[in-house]
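Only one protein chain is missing; all other protein chains are in place.
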Amino acid sequence: MLTDLILSFFITTMNVVLISLITLGVIGAVAAIILFVVAKKFHVFEDPRIDEVEAALPAANCGGCGFPGCRGFADACVKSDELGDLFCPVGGNDTMAKVAAILGKTAVAQAPKVAVVRCDGTCEHRPRYNEYDGVKHCFIAHNLYSGETNCSWGCLGFGDCELSCEFDAIKVNPVTMIPEVDDDKCTACGACVRACPKLLIELRKKGPKGRRIYVGCRNEDKGHITKKACDVGCIGCAKCFKVCPHEAITVGNNLAFINDEACKLCRKCVEVCPTNAIKEINFPPRKVKEEEAVAAE
Amino acid sequence: MKTFRIGGIHPAENKFAAGKKIITAALPGQVVIPLAHYIGTPADPVVKRGDIVKVGQIIGQASGFISANVHSSVSGKVVKLDVQLDASGYKRPAVFIEVDGDEWLETIDRNPEIKRECTLSKQEIIEKIKAAGIVGLGGATFPAHVKLMPPPGKKAEVLIINAVECESYLTCDHQLMMEHGEEILIGVTILMKALEVNRAIIGVENNKKDAIQLLKKLAADYKGIEVEALKVRYPQGGEKQLIDALIRRQVPSGRIPVEVGAVVQNVATTYAIYEAVQKNKPMVERVMTITGKDAPNPGNYRVRLGTYLSNVVEEAGGVPEGTGKIVGGGPMMGRSLMNLNIPMAKGSSGVVFIRDAEAIRKPVQNCIRCTKCVTVCPMGLEPYLLMAQSERNMWTEMEANRTMDCLECGSCSYTCPSNRPLLDYIRFGKSTVGGIIRSRTAK
Partner (left out) sequence: MEKLIISPAPHIHSGDSVSKNMYGVVIAMVPALLASLYFFGLGALIVTLTAVAASVLFEFLIQKYILKGPVTILDGSAAVTGLLLAFNLPSNLPLWMIIVGALVAIGVAKMSFGGLGNNPFNPALVGRVFLLISFPVEMTTWPVVDPLATTYLDAETGATVLGILKEGSASLPAVSDMIVGNIPGSLGEVSAIALLVGLGYMLIRKIITWHIPVSILLTVAVFTGILYLADPATYASPLVHLFSGGLMLGAIFMATDYVTSPMTFRGMWIYGVGIGLLTVIIRTWGAYPEGVSFAILIMNGFTPIINFYVKPKRFGEKPKKA
């Protein structure tokens, strides 16, 4: 009696289990077939090399190459005949060499670049005359007016560049209110160049040992106006232009510009600049100055 | 009482200078006349250093369609053509003139007598308005004659005169109506003639009862001019809102008023048009309000263009103690000024001193989704959403949510209990989306 009951119970349970198993199995099989057919039918041929190239890229998806994401860039590399202008700034020459090897094309080596901020209007150098009370966003402030200082060209200090940087390489110094670039982290992807409404950031040759010389100012006002607004502004006096033996400097619109291709890092211009607007980065301390200091003592 | 049908707010009116007689400001020692106004291409200068000019003499020739002639507002010697910082702190070309006496061009009729008949043809009227360099005096400074020439195929049916002065604090239009009602009505008839319409409506907000009464009485003598009292509501002075309020037609997104048959002109512009057409007087001066809660002498001043604001403010008793912000224009849509060394331009409707305590914005909190910004938006937008999308750079979505319709009235930021900078972000989005649209259409 009891065994009967247990047996019948067992059989019913088995039945239920079996039925569900079979149903599920059938559903699964049908779905698999449909998926298979669809996949076959709608299969798009993709060059397998795209995957390979993508794997060689840094996967930062920063858009520094000008394409939406690394895959877009890989696609472009595969499709184009030459690698010529295609360059991944994050991976640099090594990566491009790898890509070139995969595709059997030749990569054009490019000098590594780094972002430089062409303004040094710190709170100390450039007094503030009014207080901005809108959203702390450079673009919004820039659309409204020229800024807290009397220089309408300089940095606003609200950090749109910092916001745009995916590599944590550019940061607004809270004391000076001017962004600073971390050479090691900067990949020269150019996001900050596009983000700055004052067009202050430029990608320049990193230079040997990271040494570089540039004019830290974008002010195109007449000299006396610039001078009033900021201690370290370029006043367009052209002294640097005259002293430069390599013809690397041009002066126009009351502003000097140093061509990083022509500049040989001789530092002559830095010495003559009356406002210290020319910046030299990563150079060892000057001998001359030391001597002067000794003489002064 | 009529008003527009979507959204709107009612800020404290604070019209301290209401009923104050227009005072003619003293002639300054030097004027700096900007060649560009907020909208449009700068005029080409037609004088040079050392030239002697008279009041009303042309010094800048309009260049391009959206540009207006500029005239000397004083008599004296041109000292230089240079750049001058405008209210936004950027440099604009300007003519610097040293004042010497007050000699007007002989063609200008300075007789205060009212001249009623106008026998000029439509074309002659438009030419005169154009020559006189008249722009919309409500703030946007759009050249007045452009609006009188509807694009081909469009025909104006009704002329609407914007006399609502919906911004709080400002009273210059109100006072102008009180003192020059008759001239304004003649200006309206001239405009009607230029547009070939036989109906005009002057919309006045109901906080100016005396002006409504006066205009109604005067308008009885003119055919086709109606004076309509409107419920006090901001931004009734917006073109689209005013048309909706008065004739119940809504200008569709991205269209201009004349497509629903309406042309809007501001009252002060109408008065300037009267002077230009009947008295040959170009745009050389305008009435502006100097006011504020602590202003020693709130009042309405008739000021020559190019006068430094500091001169006028000095005459009105100076900047009061404890002023945290100085606004050029009305407090809802005006610009905060960095200093008063700014020459008065055609669009300067006033200077408002805001107290320290009101000048600083309060801390921003989370959006509590109270719907107040949506409720007050006169364009039927969702400011809370647009701001969120602007913060996240979602430009396509912003465009789909019609951010380009925003008229930047500021009702949303004004209302938000969480003090969210809605309009700041929406403007940001607008300028980015506008750029995207432009580059798309350019393709």
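The first chain written gets the first letter, and so on, giving A and B; residue counts start at 1 in each chain.
FYI, a residue touches a chain if its C-beta (ideal position, glycine included) is under 8 Å from a C-beta of that chain, and two chains touch if they have at least 3 such contacts.
Remember, it's a predicted structure, so these values are computed and weren't measured experimentally.
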| item | value |
| --- | --- |
| Option touching the unshown chain, where B:V258, B:I354 or B:M387 are the choices | B:I354 |
| Residue of B:A156, B:V267, B:M387 or B:C416 in touch with the missing chain, whole complex considered | B:C416 |
| Among B:K155, B:K209, B:K223 or B:R369, residue touching the chain not depicted | B:R369 |
| Absent-chain contact - pick from B:R92, B:H180 or B:K240 | B:K240 |
| Residue of B:V47, B:I66, B:M149 or B:V251 in touch with the missing chain, whole complex considered | B:V251 |
| Hidden-chain contact residue, picked from the options A:I140, A:I170 or A:C244 | A:I140 |
| Chain B residues touching the omitted chain (full complex) | 6, 9, 11-12, 168, 240, 244, 247-253, 255, 260-261, 322-327, 331-339, 352, 354, 356, 358-362, 365-372, 374-375, 377-382, 384-385, 401-402, 405, 408, 410, 413-419, 421, 423-424, 427 |
| Residues from chain A at the interface with the omitted partner, ascending | 128-135, 140, 144-145, 148 |
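One rule holds in what follows: only the chains that are shown with their structure count from here on.
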| item | value |
| --- | --- |
| Distance from chain B to chain A - Cα centre to Cα centre, in angstrom | 43 |
| Chain A to chain B touching residues, read off their complex | 129-130, 133-135, 137, 139-140, 143-147, 152, 221 |
| Residues of chain B touching chain A in the complex | 85, 87-91, 335, 338-339, 359-361, 421, 424-425, 427-428, 431 |
